[in-house]
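Let me give you the structure first, and then I'll get to my questions.
Of the protein chains in this complex, all but one are displayed in their positions.
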Amino acid sequence: MAKGIETMSENNFKVTYEPLNVEETIKKVADRNAGAINTFIGTVREMTNEKKTLKLTYDAYVPMAEKKLAQIGREIAADIPEAKIAITHRIGELEISDLAVVIAVSTPHRADAFEGSRYAIERIKEIVPIWKKEHWQDGEMWIGDQLETTSYPEGKPLYKEATEDD
Amino acid sequence: MAKGIETMSENNFKVTYEPLNVEETIKKVADRNAGAINTFIGTVREMTNEKKTLKLTYDAYVPMAEKKLAQIGREIAADIPEAKIAITHRIGELEISDLAVVIAVSTPHRADAFEGSRYAIERIKEIVPIWKKEHWQDGEMWIGDQLETTSYPEGKPLYKEATEDD
Amino acid sequence: MIKVLLFAELEEKAGQREIEYDMEEVSVKELRNKVQEDFPNITGMERAMAALNEEYAGEDTPVHKDDLLAFIPPVSGG
Partner (left out) sequence: MIKVLLFAELEEKAGQREIEYDMEEVSVKELRNKVQEDFPNITGMERAMAALNEEYAGEDTPVHKDDLLAFIPPVSGG
């Protein structure tokens, strides 16, 4: 039953400066026994509450970020052995509507695909060393820094609902 | 707040004999204020329990099916006014791994995108006049027909968890 | 003419997708019975939903000349 894990190469979990291609990430999870593929795409949104974003800069601790993305893949496959997972995260300078992250999860049945994809995005926001800098008309700030309440448990942060303004 | 509805043309809800293109459906929901796009793709799975599918044939009552897909879009937008929705369903003869349906839902925040996309696939399985014929090694059958328990309430079937073998 | 549409297994058993009836007014229920009489080998008519002019309709809905009535077996798209 470890098929999903075997067929998920390191190549399924990437951090890149290149613009993201959704089809490419989806192709990595193709499987004759997949009946469902859920794809989550995070895009650069212009307005957050009353604040207008001009652009974003993402930075990452690349080798560790790719390891942590692969760990998320293994966590999902531990729950859903038939799942295949691929995650690509872009870094560098992003404009409004650019794709920041593409997650694809294929499973035999649809409920698992939704669940795996949702788990992946929540975990990315907890354990993957990638940072976003917001550029507004009146300034800029590394996000995360403003969240005085954010703290990490030792080693492996637990799954929790992240705030929806991320 | 009816922006999502205004910008969703009839063109967002299509039944077609052509192979599906995921990027094309995603493009229809692009929005400067989308921070999240959830895409659900239904694919032709080879094995269901012990049974091996050779291919599928989908048929539809096309004009009504497109109307019902558009209705599902309106139902989602009634709940999430900023949502943009596009659904394309393929009919005709499909091979293993072919895409049968592509749903894309963009929203400012990710929880809504997941919810809208999930709602759409469940509703498709309830109210959209599209039928699947399974071709196995030892025979073929219009699916739905075998579900002796399936019955429709008058007019507008209610949302419920559909069986996961669909 | 009232045009009746059959789909999926209904169509397969009837051997045709369209039937035309020269009627002025009739209820959905009456048309359902008529189809079953005319095509006795159809199975599953009792599980089919009716759609009048592309909108789901109840059993007592009147169907008139030039209307389009479709019988929709349990759907299985997605």
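Here the chain labels run A, B and C in written order, and each chain numbers its own residues starting at 1.
Please note the rule applied: a residue touches a chain if its C-beta (ideal position, glycine included) is under 8 Å from a C-beta of that chain, and two chains touch if they have at least 3 such contacts.
Nothing here was measured: the structure is a model prediction, and the numbers come from that model.
Taking every chain of the complex into account, the chain not shown here touches A. The omitted chain makes contact with just one of the residues A:Leu20, A:Ile37 or A:Ala60: A:Ala60. Contact residues of chain A toward the unshown chain are 42, 58-61, 63-65, 67, 89, 100-101, 121, 124-133, 142-145, 147-148, 150-152, 154-156, 166.
The rule is short, and it goes like this: only the chains that are shown with their structure count from here on.
The minimum number of touch steps separating chain A from chain C is 2. Here the chain at the heart of the shown protein, by mean C-alpha position, is B. The distance from the centre of chain A to the centre of chain C, each centre being the mean of the chain's C-alpha atoms, comes to 49 Å. For the pair chain A and chain B, the distance between C-alpha centroids works out to 24 Å. The multi-chain contact residues of chain A, meaning those touching 2 or more other chains, do not exist; every residue touches at most one other chain. Residues of chain C found to touch two or more other chains are absent.
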